[in-house]
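A single protein chain has been omitted; all remaining protein chains appear in their positions.
Order as written gives the chain letters A, B and C; numbering starts at 1 within each chain.
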Amino acid sequence: MLGYIIRRILAVIPVMVIVAVFVFLLLRLTPGDPAAIIAGDMATPAQLERIRTSLGLSDPLHVQFVTWVGLLLKGELGTSLISNTPVTQMIGQRIWPTFNIAVMTIILSVVIAVPMGVIAAWRHRTWVDYAVMAFSVLGFSIPVFVIGYLFIQVFSIELRWLPVQGYAAPTDGFGKFLARAILPCLTLATIYVALIARMTRASMLEVLGEDYIRTARAKGVKETVVLFRHALRNAAVPIMTIIGTGFALLIGGVVVTESVFNIPGVGRLTVDAILARDYPVIQGMILLTSGLYVFINLVIDLSYTFFDPRIRY
Amino acid sequence: MLRIQERLHHFKGHARGATLGLLASAALISGAGFATSAMAEGKTITAVMHSGLRVLDPIITTAHITRNHGYMIYDVLVAVDENFAPQPQMADWTVSDDNLVYTFTLRDGLKFHDGAPVTAADAVASLQRWSKKDSGGQLIADVTESLEAKDDKTIVWTLKAPFPALLDTVGKQSAVPPFIMPERVASGSADEAITDYTGSGPFVFVQDEYQPGVSVTYKKFADYVPREGASSWMAGGKNVMVDTVKWVTMPDAQTAINAIMSGEIDYIEQVQIDLLPILAASEDVTVETRDDLGYQTIGRMNFKHPPFDNVKIRQAAQMALSQEDVLGTLIGNPDYYKVCGAIFGCGTPLGDESGSDTLTSGGDVEGAKKLLQEAGYDNTPIVLMQPTDVVSLTAQPVVAAQALRNAGFNVDMQAMDWQTLVTRRASQATPSEGGWNIFFTNWMVPEINSPLISPMLNGRGDNAWFGWPQDDTIEALRAEFIAADTPEKQKEVAVKIQQHTLESVLYVPLGQYTSPQARSNKLTNMIPSPVPVFWNIEKAD
Amino acid sequence: MTATPQPAARLQWLFGAIALPRGWRIGAGPIIAAIVLFVIVLAALAAPLFVPHDPMAMDALQRLKGPSETYLLGTDAYGRDVLSRVVTGGRVSLFIGIGAAVVSVMIGLMIGLVSGFFRLADAIIMRIMDSLMAIPSILLAIALVALNGPSIWSVMGAITIPEIPRVVRLVRSVVLSAREEPYVEAALALGSSMPKILWQHLMPNTLAPLIVQGTYICASAILTEAILSFLGAGVSTEIPTWGNIMAEGRVYFQLKPSLIFWPGLMLSLCILSINLLGDTARDLLDPRLKKREG
Partner (left out) sequence: MQFKTRTFDAAPTVLDIKNLTVELPGNKTAAPVLDAVSLRIRQGETVCLVGESGSGKSVTSLSVMGLLPKGALAATGGRIELEGKNLLELGPQAMRDMRAQKISMIFQEPMTALNPVMRVGDQIEEVLDTHTRLAAREKRARVLDIMNQVHLPDVERIHRSYPHQLSGGQRQRIMIAMALILEPLLLIADEPTTALDVTTQKQILSLIAELQEKHGTAVLFITHDMGVVAEIADTVHVMKLGQIVEQAPVEELLRRPRQDYTKQLLQSVPSLTPRAPRPQPQGEAVLSVNGLQKIYGAHGVFVRREPTRAASDVNFSIPRGRTLGIVGESGSGKSTVARCIMRLIDPTEGEIRVGDREIATLSRRALRPYRKHIQIVFQDPFRSLNPRWTIGQSLIEGPLNIGTDKKAALKRAAELLTLVGLPDDAVNRYPHQFSGGQRQRVAIARAIAMEPDVLVADEAVSALDVSVQAQVLQLLDELQQKLGIAILFITHDLRVAAQICDEVVVMQHGHIVEHDTAANVLANPQHTYTRALIEAAPGRAWDFANFRELQTA
């Protein structure tokens, strides 16, 4: 087990190196000049050049790369070209809204989606099954921002139940946080619920056809016990997998949702940084999200052993 | 002491967040400690500004949001009032009879946010740094004999030749006003952004709550001594009546409107005009124009490459364009735009509309076609750059492209984000190799209301603004303007410049528009100003 | 990193997938979906022949008008006819969707076959694919569009590239598990060369899952196009796509919901149909499900 973890962590290194090189090259080949953003409309070419030099953007690519990697190895991500703030500080300021919303979304989605999928599989080919399937296909088919606007229109503008936008930290009062977080979470959860419910259903359908389910029934065990005690745990591995890979989807949704609901999170930070060519921020964020993705999937892989004792690393 | 406590709080929040971060539920309750940090005490104005504040050095950039930030935390020596007249702000002045020596005297009670008094040495360092960056400042620097602090309160500026517009330039409110910073800050390089944000203005920048691009918080500076007298534009007494001002960014116009209607925010600097009908329904919100001058939207062609190196083709293009179409599409509501052929803007002292008939009367497509034919246009494609991510610039390229096509131009409209555009417009390569032929942008009228400051009127070829016209006539006219010492003479030269500009199409003025603001009715006593300032404003409970 | 260890048995079903199951039944849903999709595609293709207005023609005096006889669905912020734009918008959206699906499947198939066959290449390819997968696709897409400028091609490319690793993984896992099949071993025993086995025995196994995967990619590409437009990294506003019609319309959401509603409806219907057809294809090609139905 420990050996496996070490091997997996070592395997992360080439992945992260490729990500780092890839992102670095991608950005430096992109047309766009942070100096132009900083200097504004009236800058002359000479002024731009001076700013570029002072930002280190005139150095040859490999020098810039070595500088950046040197910083990385020291655990730093550099300083934003535009706002002159350390990238770690910028991310630190803005990670929590995203993190809290993402975690709440995942919890919410799992709580909603898994029972949905289980019941759909159990009542295979009945209206319940069709309703769940219809929802999950629908969830995939509507752009996340449309869902967001729909929720705002209904719950904030028509019914006036919830604030339109914004974010409050849980420390400002949990109710306040919840009131502002619930719509973004629901919006994000739609696609996630669709995904997980679908996978749960498929996985459960497969498991329900297994011999040991027949055995359990032959023991006279109740259907609820059959479903949740026997079947669900066996069906868990693909569900966990989809939760992990769905994380990438979540990031995509977060970017959009944050801008619909005006949440000061890292999703917007990244998009703004891309549009402003704020290289250190983009590199930092992509490295961070990639690392997180790898880490989450590692954790999920390890969690398989919990669900399935046959899996030993 | 307070700052230390804040830092401790900040640090604890951070550490706690980091350790508990993995435990989702724990993080939900405690981890997010400093995302919004301590609640502001007392009266707070929450304002949505036109863009996010990212650059904090108001000298290094001309971005409006950074200038607005500058007016919050810094003060200026001289400021213009609503009559475009320079008025004393931090300093009074005297001018020698030969107009060569300007002596500024700082008023009493001026203090930086760290408690140190403002001295003449601070002002001199700030003016010197400014004059390296600002185009007007550079013109003055060209004729400066010396600029020095005579004592703690007195600054003496000696010129080699008279510069009649010196006070106007030092007192201008836009495109880099000379904000006064402590000497230790201002003595740094003019090309490197400052990192110490100590000013002497009416508000203090709260660094711990600053989130680049998202929100910035200002606290009232308790030790600020306002000037006597009522405030007028940038001039007069800056009396702060609230405790905290918070600027937040909302990427989505709709969201901001919903937020002000539900009372979550107090102020929107620029409301998209199409959305005004939504606000009309609210009794708690007032929509008004704070700055009647507003903006001028313009098109600029590239003089270096065909076909716009040919003046006839430039004229043909100008002839094809109609201000009404551009403004109608961009703004829609005629209450908020004005067809205006004056390159210095309508409603300004120098404004004059000579030579702009086709622009203001709906364009002359037939005339343009004819002219184009005469000029021998060979169907060279015109690379027209269209930014996709700036709302106030999306309509002009699309409308112009259509108009130019109607006139017989072969238009290659290339969509790109604003960043790519500002990078690409700096490229002097041919359009097919990453250069360009025409792009559009907007100016605040005070930024272009004089030949001294309007960047498009620079005719110095490669040293000119993007487009790089080599135009000796305009340079001669500008020299003539600088030398003009009465308003009448200045106006006379300005008309000549207007005519020449439209004739050789240095740029195409596409009309003027204002941008309405929305405020909660709780906010009162807001003074009119082209810069959204937060002094004088009172907030009801 | 191996994010999703697919149990080999999971893909077992693919091997019997060629012969269309006898006695296959299709519900009403997929048939309706097929019809809807057909109508949308046909309308988009034939749009220039019947739409009432030039979808690119602007009229500053007719901005944001409500439905009228001239403009059946009203006009947008540039005074362009919404109906014409929505119908025409399908062209680009569908082109991007289908293009992304076809290209990513083709490239993914090639890489996946190589990866499933050459052990050495496999290690390198899979590391690169893992890296690509680790980068959130939406961020990658925005960056790619910023790199190349927001043309149709670059948007398509930006959507395609992040999809490739998923296709590669799929193909590779099919190839790896098919390699264990007795008929492949029999072919080996009969002296067939590995490339021949790869192409003749293994590749056909990937077709069924690739068709299914392709439909999903197509659907998600159309959605991603909309999201890219929403974030300001989409196709130029001149050329209508469902995505950028909605992206432009979102500012006017409260005033003129129809600017989002109509393209949103078309988009959702289209994706819904594609997804439903994908599901149907998967069910038909999956004998395990058939078996359970008895």
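Please note the rule applied: a contact is a pair of C-beta atoms (placed from the backbone, for glycine too) under 8 Å apart; a residue touches a chain by one contact, two chains touch by 3 or more.
Being a predicted model, the structure only gives us computed values, none of them experimental.
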Next on the checklist: According to the contact rule at the top, which chains on display are touched by the left-out chain?
Outcome noted: A, C
Checklist outcome for this item: Among the options C:Ser151, C:Ser192 or C:Gln254, the absent chain makes contact with C:Ser192
Checklist outcome for this item: Interface residues of chain C toward the undisplayed chain are 15-19, 181-183, 185-194, 201, 204, 292-294
Next on the checklist: Need a quick check: the contact residues on chain A for the chain that isn't drawn.
Outcome noted: 3-4, 6-7, 125, 210-212, 214-222, 225, 229-230, 233-234, 307-310
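Convention: only the chains that are shown with their structure count from here on.
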Next on the checklist: Using the definition of touching given at the top, classify the network of chains in this structure as line, ring, star, complete or other.
Outcome noted: complete
Checklist entry - More C-beta contacts across B-C or across A-C? => result A-C
Checklist outcome for this item: Per mean C-alpha coordinates, the chain lying farthest from chain C is B
Checklist outcome for this item: Chain centres from averaged Cα atoms put chain A and chain B apart, in whole Å, by 38
Checklist entry - chain B to chain C: how many Å between their CA centres? => result 44
Item to check | Distance between chain centroids, defined by C-alpha means - chain A, chain C (Å) | outcome: 21
Next on the checklist: Where in chain A do residues touch two or more of the other chains?
Outcome noted: 31-32, 157, 259, 275, 277
Checklist entry - Counting only residues that touch at least 2 other chains, which ones in chain B make the list? => result 252, 258, 389, 417, 419-420
Item to check | Contacting residues of chain C [partner chain A, same complex] | outcome: 1-5, 10, 127-128, 130-139, 142-144, 146-147, 219-220, 223-224, 226-227, 230-233, 243, 246, 250, 253-254, 257, 260, 264, 267-268, 271-272, 275-276, 279, 288-289, 291-293
Next on the checklist: So in the complex, the part of chain A that touches chain B is made up of which residues?
Outcome noted: 31-33, 36-45, 47-48, 50-51, 53-54, 80, 82-85, 90, 92-94, 96-97, 99-100, 103-104, 106-107, 152, 156-157, 160, 163-172, 174, 177, 259-262, 264, 268-269, 272, 275-277
Checklist entry - Where on chain B does chain C make contact in their complex? => result 252-254, 257-258, 272, 274-275, 277-278, 324-329, 332, 386, 388-389, 391, 394-395, 398-399, 401-402, 413-417, 419-420
